[in-house]
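For this view, one protein chain was removed and the others were kept in their places.
Coming up: subunit A.
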Amino acid sequence: MNRTADKRRFWGDIAAFAALTLGALCMVGPFVWMISTSLKPIAEQYDMRLIPQTMTLENYPRLVDIMPIHLQLLNSFIIAGISTFGQLLTCSMAGFIFAVVRFPFRNVLFVLLLITLMVPAQVTVIPQFIVFRFLGLYGTQAPLYLPAFLGGAFGTFLMRQYFLTIPSELAEAARIDGASLARIFFTIYLPLAKPALAAFAIFAFMFSWNDLFQALIYLPSNMEQTTVTVGLALFQTQYAGQWPLMMAGSLLAVAPIILVFFFAQKYFMGGIAMSGLK
């Protein structure tokens, strides 16, 4: 190509690189500040140096003394784990049926399912709350994971799209050999869908782990039973201004997901990209 175009491209790259660096600093900077603050003694919390003058881990045990955050992390983990299992199971089953089996009203049903993507959670939560209260489950963890066993539009759509890429000859051949639908699903389709399952599992876990709204509604005050998000929100009102403690708690709440993210980032990003495909 000619030299002016190359030159323009070069300066464009420089400008883009500078802008991206600045943007990335804005994205990562707050996390660095979170870590830094969590390592400062309370007495030095208003010392604005990035590297703490006195570095200490004392905030973590102190936090556990004040609030059972270790139990809350465990609760979040259990609730997110059960939810993820429920979502994976029910959404992949439905996705498989929608992708592979022909039955009456298949398209109508699928469209109805997609429509529910537009129904805000705030609409379903009111009757759901009343039902769970009526069942005596208010104040327990069950309302936070039971709904995960009722499928969902996002996951079913994601799994269906993936199952559609699997050659249907596989299913037809297995069927001629006398395999049942369940067998075809568990021995052929599920093993082949590992990338989609991994991406969806990460998402389901993350949504459940990060959820505040539902947890706040069903487990608003029991410190031992509730999730880490509600714990942090309660902590905020009671220990305002104790930033090192608060940042230690925040770090504990974001660390598990960020760790998984570092090791499985292609699944994270793949999941989002998949949901955007037509």
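Rule of thumb we're sticking to: a residue touches a chain if its C-beta (ideal position, glycine included) is under 8 Å from a C-beta of that chain, and two chains touch if they have at least 3 such contacts; residues count from 1.
Note that contacts and distances are computed from a predicted model.
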Candidate names "NAD(P)/FAD-dependent oxidoreductase", "TusE/DsrC/DsvC family sulfur relay protein", "Sugar ABC transporter permease" or "Outer membrane lipid asymmetry maintenance protein MlaD"; UniProt protein name, chain not shown: "Sugar ABC transporter permease"
Options A:162, A:185 or A:200, residue touching the unrepresented chain: A:185
Residue of A:39, A:97 or A:197 touching the missing chain in the full complex: A:97
Interface residues of subunit A (partner: the chain not displayed): 1, 5, 8-9, 12-13, 16-17, 19-20, 23-24, 26-28, 30-31, 33-34, 37, 46, 48, 90-91, 93-94, 96-97, 99-103, 109, 112-113, 116, 118-130, 133, 147, 149-152, 156, 164, 167-168, 171-172, 175, 180-182, 185, 206, 209-210, 212-213, 216-217, 220, 228-229, 232-233, 236-237, 243, 246-247, 249-251, 253-254, 257-258, 261-262, 265, 268-269, 272-273, 276-278
